[in-house]
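For this view, one protein chain was removed and the others were kept in their places.
When the chains are written out, they are named A and B in that same order, and each has its own residue count from 1.
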Amino acid sequence: MQKLLPYLYIAPAFVVTIVFSFVSMGISLWASFYHYDAFAGAAAFAGLDNYRRALFADDSYFWLSLRNTAFYVAMSVVGVVITALPLALLCQRAERFQALFRTLYFLPSITPGVVLALVFYHLFGVWGQLLDNAWTALPALAILGIWSGAGYNMVIFLAGLTEIPRHFYEAAEIDGANRWQQFRHVTIPLLRNTLVFVSVMTIIGSFQVFTSVYIMTQGGPERSTEVIAYTIFVNAFAIAGQMGYASALAWLLFAVVFVFVFIQMRVFQSRRIYDE
Amino acid sequence: MSSVSKRRGTRWALVAMILGAIVMVYPYAFMIGSSLKTRKEFAEARSSLIPPRYQPAEVLAHLHGEDSARDWPGADWPVYQNYVDAIRYGQVDRYLANSFIYAVLITAAQLFFNVLAAYAFARMHFAGRDLLFTLLLSTMMVPPAVLLVPNFMVVRDLGLVDTLWGILLPGFAGAFGVFLLRQAFLNIPAELEQAARIDGCGSWGILLNVILPLSKPALITLGLFTFMGSWNMFEWPLVVLSNQDYYPLTVGLSFFRAETSSDWPRIFAASVMGAAPLIALFLLAQRYLVGGISLSGMKT
Partner (left out) sequence: MMRLALSALCLCLLTGVLLRAGLTRALVDDLLTNEQKRPVTLRVWDWWSPSANEEYGQYFAEIERRFEAQNPDVDVVYQIVPFGNYVQKLSTAMVGNAPPDVFQSSVYWAEGFYQRGMLRPLDDLLEQNGHAPPQLQVTEERFLPSAWRHNHGEDGTVFGIPQIIDAQCLIWNLDILQKAAQTDEEIRALFARHPDGRIDYARLRFDAVRNWDHFRRLTQKLTVRDESGQIEQAGFVINAYGGGAGMFSPWLAANGGRYQDAAGTRAHFASPQGVEAMRFMAQLYWEDGVCPPFRRQISDTELFQEGHVASMVAGTWSGKDLMRNTLGWDHFGKTAFPPGPSGLDVQKTMTWGNMLVITERCTNVDAAWRYVQFVCSLEGNLIRSQTLGYNGPRRDFYDTEQWQRAMAERPYLSNVKEICLAGDKLRHTEIIAVNHQANPVIETLLLRFPEIQAGRGPYAGIEEALRVAERNVNGVFDRYNEQVARWQQRRGSN
């Protein structure tokens, strides 16, 4: 009994987590080789048809939505870093009011995404119809992402900044380094871990973008905001018999993410070795 | 650096932060202002933060008997009318109650199951421990966007579509939570545990009397994050639930929008009510939350 106890302890968390990741991925791998309907279930073996269609067919939007997603992710990461880090530096200097600012900047992180999307749907209209043409719609969605993520990441950067010992700056000052040089040669290197963390979390988070597309643009105009999560959702749940195809899309997405994470890990690992 | 230039720097930082704060708060002001407008006011004065019928200029014009927004159709609406209607016709209160229950149940389950697992992984020795832990952690590699359809299929095969279990079960535990708690548990000195054991505590007793009290920050962090996450979840309940009685606030709001194509003031009233509870909770618990974020950021 005593021997079984640890397994009993981990069982619920382990089973739930594994079932709703690997087991479900397994089922959907199976389904991706079938013509599968959300209501009627599997109808017939499809072989590689679903994959072939996703990758090569004229009317497949896998690559398009992947590209849109990639643009969105790139804009979000850059936007979040270049807003959250300066904000953290400023907030650090705001001294007494730091807590107040932290609270205000944090508001979007605790507001449901649906609410933010509803509000920005109109704000983007008032501010020059950003959702109305294909060039600005995706950047507008990214602006919402950056706006709502800036405060959260500011707090993380703040934590990172307070970790940096004061004497590094004092030493730099004695060496005659100006503000920018201090930032460049003390802050940035010592903040590297936080920077990596913020970028990775933002990439993972913005990869999933769905709510704002679903509420504000439904993929339009001219398919410029059709992101991968939206394409998968529409195919799986709104079109008859396409859940197998949507499973294939999910697996292709998984493959892309996997390759991406793999490369990222290699890059960061080699950088670390180089640094030390 | 001279103290004068430092003070000037602080002043500039303050100005910049205040400008930033305005950018952060403006959408909320827009939302609240819009929720107080009549439909006519929203159509005619979309970008004004104060409903025209309460703007001083309009009130004055009205007093002078001139044409003003106080004479528009619907101008006699009470300021809270949209809130009443959002509850009466849109059952926002029910969606709120549902969201609350889901968030509480998921948070409680996450804490309970993750604590058990984290404790076992941190403090117990058993065959395959490291392998199982690695397996558990590797589930974090699969992003939720990929899992939507697969998880739906599992829930469908289990016959849980459109049930409470269907929406709650996948959130009952998570690799991130186990990871976070295990780290916290590992930081607790083993001697304390030994002392408790000598006092006659079993593993339950140790967990309750030693481990949990000493890892409060991690527990609170996980609890708050889980609560926020489940309060905000949208895509999963959107596909799993069909029964309107069970919708959480997010799905209810999105449907409210889909149905009420032109009654935006009412939608915004519903939005305000949807955003308020979590903001209130945040104001109460922000000390822990901000600490918790810093905690999660440092663990890299």
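Criterion: contacts are C-beta pairs under 8 Å (C-beta built on N, C-alpha and C of every residue); 3 or more make two chains touch, one makes a residue touch a chain.
Values in this document were obtained by computation on a predicted structure and should not be read as measured data.
Colleague: Among B:F133, B:F172, B:Y247 or B:F282, choose the residue that contacts the chain missing from this document, as touch is defined above.
Modeller: B:Y247
Colleague: Using the touch definition up top, pick the residue from B:L164, B:I188 or B:L212 that touches the left-out chain.
Modeller: B:L164
Colleague: For the chain that got dropped from the picture, name the residues of chain B it touches.
Modeller: These residues of chain B touch the chain that is not shown: 39-40, 43-44, 73-74, 86, 89-91, 93-94, 96-98, 100-101, 152, 156, 161-164, 166, 239-240, 242-247, 255-256, 258-263, 266.
Colleague: Just checking the interface: what residues of chain A touch the absent partner chain?
Modeller: Residue positions of chain A that touch the missing chain: 35, 37-40, 43-44, 57-59, 121-122, 124-125, 129, 131-134, 217-223, 234, 237-242.
Heads up, the rule we're going with is that only the chains that are shown with their structure count from here on.
Colleague: As a quick test, compute the distance in whole Å between the mean CA positions of chain A and chain B.
Modeller: Result: the chain centres lie 17 Å from each other.
Colleague: Using the touch definition from the top, list the residues of chain B that touch chain A in their complex.
Modeller: 1, 9-10, 13-14, 16-17, 20-21, 23-25, 27-28, 30-31, 34, 46-47, 113-114, 116-117, 119-121, 124-126, 129, 132, 135-136, 139, 141-154, 156-157, 169-170, 172-175, 177-178, 203, 228, 231-232, 234-235, 239, 249-250, 253-254, 257, 264, 267-268, 271, 274-275, 278-279, 281-283, 286, 289-290, 293-294, 296-298, 300
Colleague: Could you please specify the touching residues of chain A with respect to chain B in the complex?
Modeller: Residue list for chain A touching chain B: 3, 5-7, 9-10, 12-14, 16-25, 27-28, 31, 38, 87, 89-91, 93-95, 97, 101-116, 118-120, 122-123, 125-126, 147, 151-152, 155-156, 158-160, 163, 173, 193-194, 196-198, 204, 207-208, 210-211, 214-215, 228-229, 232-233, 236-237, 243, 246-247, 250-251, 253-254, 257-258, 261.
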